[in-house]
Each structure stands twice: as structure tokens, then as C-alpha cells.
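As you look at this complex, bear in mind that one protein chain is not there, while each of the others sits in place.
Let's turn to chain A:
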Amino acid sequence: MSLAQRILDSDLRAAARLMRDLDDGFRSAAEEMKSLYPHTGRAFILGITGPPGAGKSTLVDQLTAAYRQRGRRVGVVAIDPTSPFTGGAILGDRIRMNRHAEDPGVFIRSLATRGHMGGLSRSTGDVVNVMDAMGMDVVIIETVGVGQDEIDIVRMAHTTVVVSVPGLGDDIQAIKAGVLEIGDLFVVNKADREGADRTARELSAMLEMKQTKPGDWQPKVLLTEASRNKGIEEMVDEIEAHHAHLVDSGALERLREERSARQFMDLLRERLFAEVYDHIHVNGRFREIVEDMAARRTDPYSAVEMIIAERFTGGQTPNS
């Protein structure tokens, strides 16, 4: 039986294996995804992002518990960085989530970034789709600890929560571009620490400066203490409120469309590149071009035009 069929029959090992094949870039995984794709598109996708040590994993653990209490099945995709030197990784997000290990309504998968920038792994979208096909009602994506510019999550998730903690910087940090622009909800975790109220105030002030139209979603700032389960119910309520807003305003449809377009473009880019690269690697053109560039007999711009012409237009350059 195919992995896809086994996954639809609730076989956890098959699901785990397909996620591995996707992560390892196996071509066979594409065949399986073809059969699973019609069964996707039902899950609500929630993104949790924020700097290292902000308490993302602990929040995800508490959110998982809260969603389970509300009767939802929960998938978790937790991403940690790959070592740029050895390719190895220590994936430690599960440490905070062990109490859900035996709950059949929870499936947790750790992924390493494997060199991918943007806070997610290349495989994240596909792994989310597998969980969706497994019948998870909510899929929570926990990004790597982010700095200021890793914002892939906003294109993957329906609702994005930006987690902050007191004491990371002054209010100018809060008006910079990047991560702070993408939150549908802001959470100041470790709210028992000194400065939590100030951090929340600065975030609120930043949000108030944002130009909005009537009917636009107004992101709130909430205080939580994830390790003591404080503020979690309010957080889930606010996430649900955002979800309802997305549905009512028609924004969810638009997000789904954007996500589809993006997935198609990413795959197209990847496959086209692999197709061309494999070809010129095997026939020796790659080596030739690199050598010609070193000797300044050609430049990368002309070389790319030539290769595209050879591969797609039967030798005619695009401009001729």
C-alpha cells in the first residue's frame, strides 16, 4: 500500500516516514503528495514566532493543551537550526511538550532548518500538508528563534503570533520593520518579569501608529506566563477571534490562494532549477561556463541567457 493510503488509514509510521522523505527531498514523496493533496486544506494553521528563549515551545505546549480541551486534534511542527559547519542539529523543542507524547490527538514533528533561511525549513509547507491530511484541526508551526527579518511564517500561517519578552530593547526596536509587522497577535511572555508592562505598552504604541481602515483586524498585545499557564485561554480566544475575522472578511480565502500560488511557484522554481542544473552538470556545460568566467571569456549574465535559450527556446536567445 502507498504511504498516502496508509496515512489516510491513520498509520502514524507512514506519516512520519513521508515527512522524512519530504525533508530528505526524495522524488517519490512528490507522488505521495499528489494523492494526499485532495485531502488537505481543512486545517487551521497557526504560526508562533519570536526570539530564542522567549518561551515559544512552552507556549506551544500550553496552546496544544488548550486546543485539546476544546476538542481539537493538534499537529505541531517545531523548527530548530542546523549547524552550518557539520549539518547536524539538536532539536530540543519536544522537551517542553512531552506530556502530549502519548495523546493520539497530538502529532509533534521536529524539523531542522537544513540551511534554509527565513525561520522555517524548506519542507515545512509539505509537512503541514501531511498533518492536514492526517485530520489535524489545528497545525501549530513554531519557527526557529528569529531575529528581525525571518518572516516566512506569515506566508505559511493563517494567524501569526509574535512572542516577545521584557527587556530586549527600547521602543525604537518596536518600530523597526520586519518581524514586528507580521503579528496578528502579540504576546509578551514571562510577564512576571520586570518591564513586562512597559514592553506591552511600547508594542501597543507601535500598533496604534499603524494606519488602518475600518474593518481591518486590530492586533492586540497580551501578557502571558506560559510556564504557569497564565493568559493562555485569553490567547486562544484571541487567536480564534482572528480566525473568525479571516473567515468573515473573506481574507482566509485570499490567504489560501496566496499560499497555493506560493507553493506552486516554490516548487516550479525548485524543479526548473534542478532540471537545468542537472542537465548542464552532466553535459559539462557548467564546468565550461565557470572556467570561461574565470578567464573573463564570458560573464554570468550572458551564460544564463545562453543556457535558458538552449534549454527552452531551442537555441534562440530571449531578446533575438
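FYI, contacts are C-beta pairs under 8 Å (C-beta built on N, C-alpha and C of every residue); 3 or more make two chains touch, one makes a residue touch a chain; residues count from 1.
Just so we're on the same page, contacts and distances are computed from a predicted model.
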Chain not displayed: protein name in its UniProt record ("Methylmalonyl-CoA mutase", "Potassium-transporting ATPase KdpC subunit", "ABC transmembrane type-1 domain-containing protein" or "Sugar ABC transporter permease"): "Methylmalonyl-CoA mutase"
Contact with the hidden chain (one of A:91, A:207, A:252 or A:267): A:91
Hidden partner chain, touching residue among A:112, A:136 or A:289: A:112
Touching residues (missing chain, whole complex) on chain A: 12-13, 16-17, 19-20, 23-27, 82-83, 86-92, 94-95, 98, 101-102, 107-110, 112, 114
